[in-house]
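Dropping the structure in here first, questions after.
With one protein chain removed, the remaining protein chains of the complex are shown where they sit.
Letters A, B and C mark the chains in the order given here, with residues in each chain numbered from 1 onward.
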Amino acid sequence: MKIGFVGLGHMGAPMALNLLKAGHTLSVFDLSEQAMQTLADAGATKAASPKAAVSGAEWVVTMLPAAAHVRSVLTAEDGVLAGIAKGVTIIDSSTIDPASAREFGKLAQAHGNRFVDAPVSGGTGGATAGTLTFMVGGSAELYESVKPVLSGMGKNIVHCGDTGTGQVAKICNNLVLGVTMAGVAEAMALGEALGIDAKVLGGIMNTSTGRCWSSDTYNPFPGVIETAPSTRGYTGGFGTDLMLKDLGLATDAAKSAHLPAFMGAIAQQLYQAMSSQGDGKLDFSAVIKLYRGTKG
Amino acid sequence: MKIGFVGLGHMGAPMALNLLKAGHTLSVFDLSEQAMQTLADAGATKAASPKAAVSGAEWVVTMLPAAAHVRSVLTAEDGVLAGIAKGVTIIDSSTIDPASAREFGKLAQAHGNRFVDAPVSGGTGGATAGTLTFMVGGSAELYESVKPVLSGMGKNIVHCGDTGTGQVAKICNNLVLGVTMAGVAEAMALGEALGIDAKVLGGIMNTSTGRCWSSDTYNPFPGVIETAPSTRGYTGGFGTDLMLKDLGLATDAAKSAHLPAFMGAIAQQLYQAMSSQGDGKLDFSAVIKLYRGTKG
Amino acid sequence: MKIGFVGLGHMGAPMALNLLKAGHTLSVFDLSEQAMQTLADAGATKAASPKAAVSGAEWVVTMLPAAAHVRSVLTAEDGVLAGIAKGVTIIDSSTIDPASAREFGKLAQAHGNRFVDAPVSGGTGGATAGTLTFMVGGSAELYESVKPVLSGMGKNIVHCGDTGTGQVAKICNNLVLGVTMAGVAEAMALGEALGIDAKVLGGIMNTSTGRCWSSDTYNPFPGVIETAPSTRGYTGGFGTDLMLKDLGLATDAAKSAHLPAFMGAIAQQLYQAMSSQGDGKLDFSAVIKLYRGTKG
Partner (left out) sequence: MKIGFVGLGHMGAPMALNLLKAGHTLSVFDLSEQAMQTLADAGATKAASPKAAVSGAEWVVTMLPAAAHVRSVLTAEDGVLAGIAKGVTIIDSSTIDPASAREFGKLAQAHGNRFVDAPVSGGTGGATAGTLTFMVGGSAELYESVKPVLSGMGKNIVHCGDTGTGQVAKICNNLVLGVTMAGVAEAMALGEALGIDAKVLGGIMNTSTGRCWSSDTYNPFPGVIETAPSTRGYTGGFGTDLMLKDLGLATDAAKSAHLPAFMGAIAQQLYQAMSSQGDGKLDFSAVIKLYRGTKG
């Protein structure tokens, strides 16, 4: 299939490469000429604008940093909506607030197009391996229609409900993730201070009611899980500033829903404290440094 | 073996019954005559005091509400230390602060006895079924020696390290549990308000990075997990006031260790708010009521 | 002087009335015909749009709910910038984020106009009595120039620094206010529960290091301060939803400044909890209800 792809960052580039590998024809756009060249070297066509990238495309995929970028890419004079053929579906894999996703859905519809929000989980590793999870918001029929495209980039394509619910699923999941990681960090640091071996404590939690992904797969205490970023100096993985962005989306969404978010708000401040101390690029499990200091 | 057992409450009674079933001889004491009679009906001998209960015993098991009770039961004039033979091991399965556990270990040692802290997880269900997890603090040799006794009451007997580390493991695990449950409650309520189906959201979290026991086994949103207390009106399960006690132990332990406990402290206030509103007897997953109101 | 005034809500209407009383000529606009009629009855001219209201005006005052409204009123086809003469100064008394204030300052400048942010404190009482405090952001010369206009509506006109700093002052002050009120509420409820008379406790705090406006002028415990909203059922005063808005601005500003805001974030959740329980219209000191329940 012929796909227009806009946004070739750390996530977008490997996702686009996988679409090429899956046999699709790609026309790509990014503000970075270098990012476009990498894709061109793999067989994609470089475009001069989002409008040009989606010209003649049967599908459009966007992967951008925030809602403001998506809005601009969609609505600019040389943007997606200006170049897209009627009836084509736009798949936005950016992580943005649900209200903006719904707004973009209406914009697309008014233009004679279809829109699904399809944010991902799995990080750059999953993007490269083609094992991402896609959380898809849109009608059941639309969900079925985008599956063949998304299956070129991920292995788990989940239908979340109507437009916007893909973003809701992503935000709520990452709210839990940010909270549990901060909680596990606190507990592991406390256990160490109270004299229990970290591996023993991790082992107990992982077979008991404290069990969670933040403990059994990504434990923030170095050495507990060999494959976790904590064991390699908090490099790789999911950056603190990205977690901060997602918790910001979560607490903003709670505000818009008139709900308190005590746990999310405090976790957000902890990652913010890390980031303002200069650790925003470290994996978010480095939040344990707030408890362990330089040992963390 | 001949075992003296002190403390026949919601947990202690079924634990003692399982020791009887396992073929041990029990002499029991509790302030409640009725609690003792139930055990007597099952074959135990009623004693007039902790001292009497442990007289002639090869092992002593205590299961009491708080450190103050353990101290009193051990050191009173008619207490355990007054009646116990030299060399006998005291197994304390109460959940108490690690410092007190260490103090009791020294008290026992000074008296010519041995002591392990062996708090449990698994609740009244696990106590009745004999499937409790025991977190054992004491030397490796002592751990091996108590295994035959504990295996009459549980199926998972974990060695945590020296005296007190059983309590450390329990407290740290439940700190994570209290935090994750509050976080999952917040996220599920937020998801509902933002228009995603609760079962769909639960399903996504449970196969993604938000996965945790509080979500995949004990989800606080009614109907997501059929066997969870949330689906039966937050009855049964692990009471809010018990979670509140354990988070109190965790934040007190953090204070004593000169460590902050941001996540634990806020979770503690949330369960406290529930409890002061009269919901202390509900399962702790009812914390979602703070977000969903009367729907919760 | 001839003044164009846009926004005649709970604050704007009495402010505009005071400008009339001070002898100024007013042309007013509001979406509510009724709000405009009240001003017309007092001598103002009704206008059909912001553009019409500011046509021929020597000064423009805007008093609107949020930054989005200010943006729209300034930049719409029939907005302020479309109707204003070159060189006229726009005084925006809305409470908005500092970044938007700076953006509006640049918009005005690009259009050949001048702009000051001049948010107020003092509430509807101060607006009616003409005793508001204005926190003015703009050059020293601009500050001097707007004083004669503002002195018709308030008695305390403070220069805060360059454009945007009026908003910074307002937001930072209200951050402290929201935090101290929640802290005083917590302490008064705790004192009551521990058996001290509320008036005695209030008296001690007010002559000691706990002294603050939230305690000595606006104490949340009924009866401690006779003139406080708490003593008249939390009516009048500064509504919870307004405090919630201002704490939202504060935590958003902290996010944009890459700073954590632990105290503000938790206070925000407490007011949010009140609001989502239906108490958003009560004075913000009703936050004590979260501690005292139905007594509060």
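Things worth noting here:
By definition in this document, a contact is a pair of C-beta atoms (placed from the backbone, for glycine too) under 8 Å apart; a residue touches a chain by one contact, two chains touch by 3 or more.
Just so you know, these numbers come straight off a predicted model, no measurement behind them.
Per the touch definition above, the residue from C:A22, C:A129 or C:I204 contacting the chain not shown is C:I204. Among the residues C:L81, C:M153 or C:M188, only C:M188 touches the chain that is left out of the figure. Within the complete assembly, C:L175 is the residue of C:A108, C:A127, C:L175 or C:I225 that touches the hidden chain. Although one chain is not shown, part of subunit B still touches it, namely residues 248, 251, 254-255, 258-262, 265-266, 268-270, 272-273, 275-276. Within subunit A, the residues in touch with the undisplayed chain are 262, 266, 273, 276-277, 290, 293. One chain is missing from the display, and on subunit C it is touched by residues 98, 121, 133, 135, 156, 158-162, 164-165, 168-169, 171-177, 179-180, 182-184, 186-191, 193-197, 200-201, 203-205, 207-215, 218, 250, 253-254, 257-264, 266-267, 269-270, 290-291.
To be clear about the criterion, only the chains that are shown with their structure count from here on.
Among the chains present, the centre nearest to the common Cα mean is that of A. Although subunit A and subunit B carry the same sequence, what matters here is overlap: shared residue numbers make up over half of all numbers found at their interface. Between the Cα centres of subunit B and subunit C there is a gap of 51 Å. The centroid of the Cα atoms in subunit A and the matching centroid in subunit C are 38 Å apart. For the pair subunit A and subunit B, the distance between C-alpha centroids works out to 38 Å.
Annotation for subunit A: residues touching 2 or more other chains are 254, 258-262, 266, 269-270.
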